[in-house]
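Shown here: the complex without one of its protein chains, the others still in place.
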Amino acid sequence: MQHREHIAGIIFWGATALSAGVTLAVLGFMVILSLPIIKNDMILEVLTGPWSPDHGLFGILPMIVGTLCIALLSLVVSFPVSLGCSIFIEIIRPDKPGRFLKKFVKLMTAVPTVIYGFVGVFLLVPQVRGFVSHGSGMCILSASLMLGLVISPTMILFFSQSFARVPKTYLNAVDALGGTQFQKLIYLLLPQAWPGILTGIILAFGRAMGDTLIALMISGNSVVLPTSPLDSARTLTAHIAMIIAADFDSIEFKTIFVCGGILYLMTSFGIFLARFSAGKQN
Amino acid sequence: MGKKQIKIQIKKLGFYYKNQQIFENICIEFEKKSITSISGPSGQGKSSFLMALNRLWESIEDAKVKGTILMDFGNGFEDIYHKNYSVTELRQRVGMVFQVPNPLPMSIYKNIEFPLKLRGEKNKTIIAEKVEQALTESFLWDEVKDRLSSDAGLLSGGQQQRLCIARALVLEPQVLLLDEPTSSLDETSARVIEDLLVQLKKKCTIILVSHHIDQVDRIADNKLVLSDRRLEQK
Partner (left out) sequence: MGKNVWDMLLGFFAWCCAILLVGSMILIIGFLILKGYKAISLELIFANTSPLEALLFKQQVFGGLFPAMVGTFFLILLSIGFALPLGLASGIFLAEYAPDSIKKIFSLCFDILAGVPSIVIGLFGFSITVLLHHSFNSQIFPCLLISALSLAFLVLPYIIKTTQVALESLPLLLRLTAPSLGATKLENIFLVLLPASISDITSGIVLAIGRCAEDTAVIMLTGVVAVAGIPKSIFSGFEALPFYIYYIASEYSDQFELMKGYGAAIILLLICAVLFGISHWVKEWLTAKTRFSY
């Protein structure tokens, strides 16, 4: 019996180690397969230069900028709406309407991103095109609007949870002193819950950076450095999806591993930040 | 009056939780086939004391125990903390009933059968006999004999607690530890369990943590108080 217990313990430990190994292996492979670029001292060029394979330029800077722009804009679009929705759920109408909205938001997480992308192509893009009267409608703005919708549930649920965690005794105290809902929000809830809100923002930003389909289908995929939200842009994720068809031995191909590595590091950094800020609310 | 027969000998027992000392240097003996009650203020370690006797504290993180506990199960005194001593066997000889009834989410029959299955008993006839015996000893058989396959969670509080006692009894333990077994029950149900324990005394050595002075006065042969980190006669 002792023997069996011991073996079971080892099996469980092994499974966990293997799973954790995957996490490290992903980064490892990205680094290893980027080695040709690192070894040839091209890494700086790749990280900061423009992309033009025909001229021997393999810089992914436009893609880094593209990723950051789209992620940031979608955050800007989504944050107010998400905050408003979580205020709705927790403060304004926590009864039936709020419960409905919360269930609705949870249901939203079940919608595949490719569906958002598909509808984006056939509904949103033509509208943007008509509105702006030049360009194809496939631009940073279109992608950000759709992406904003995709990352809203993450933020809404996180914000709601943070508000709900504020101890009831504090809320009762403000009520007893005759505070209005607005005052309760500004003077109590936001100050108490801001770490959770920050965590939600960080996680949503990570999610936005990591999206592939929406950017691939709606953002236009141009390799020129974008200068306005109406410009077409390419993200690191879309770049990977597009260059995978190239010749494996080319430098062009190797850059996608650099992209992968950067994405990994950026999202991991986000996780560290989120952990740090989440630790602050407790 | 014959010579006192000792079941459990405790020497210099100390209990520590998260590096805080709960109690220390407890030396006491428990007589065979008697009911010993332990009372005292809350939070002084009465539950921890019981858990030291069946080593259940080992399932709790940050808990530590020092000292010696010897128990006589018929072959002389055994050190239950000896490194080769099987914890699972110990718990089959030293049963425990908790403050809040904790039936497993199964039928009444399966609850009582559970410890038997753990011990590897496969013979269905023997199992059925032991289940009936345990339920009878717990004054519960008549109330449930027609609904053994119904969910144990549907029983009343008092019935659930008697179920837990039956479950603890099915392996015929020589020692029974009860941690405030009637504190979540009404007066009538509590009395039923008190009568039950007096009957069980004939087979088991019973150690009972209890807050109710009346209860202690009614059924305890030996009354101890755990306070100021010391365990003493009342």
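By written order: A and B. Residues from 1 in each chain.
Here, a contact is a pair of C-beta atoms (placed from the backbone, for glycine too) under 8 Å apart; a residue touches a chain by one contact, two chains touch by 3 or more.
Source: prediction; values computed, not measured.
Across the entire complex, the residue among A:65, A:81 or A:132 in touch with the chain not shown is A:81.
Within the full complex, the residue among A:40, A:172, A:250 or A:268 touching the omitted chain is A:268. Chain B meets the missing chain through residues 54, 56, 59-61, 88-89, 91-92, 95-96, 98, 100-105, 114-115, 118-119, 153, 167-168, 171. Seen across the whole complex, the unshown chain contacts chain A at 1, 4-5, 8-9, 11-13, 15-16, 18-20, 22-26, 29-30, 33, 80-85, 87-88, 91-93, 97, 101, 104-105, 107-108, 110-119, 121-123, 149, 152, 156, 180-183, 185, 203, 206, 209-213, 216-217, 237, 240-241, 244, 248, 256-257, 260, 263-264, 267-268, 270-271, 275.
Methods note: only the chains that are shown with their structure count from here on.
One finds 54 Å separating the Cα centroids of chain A and chain B.
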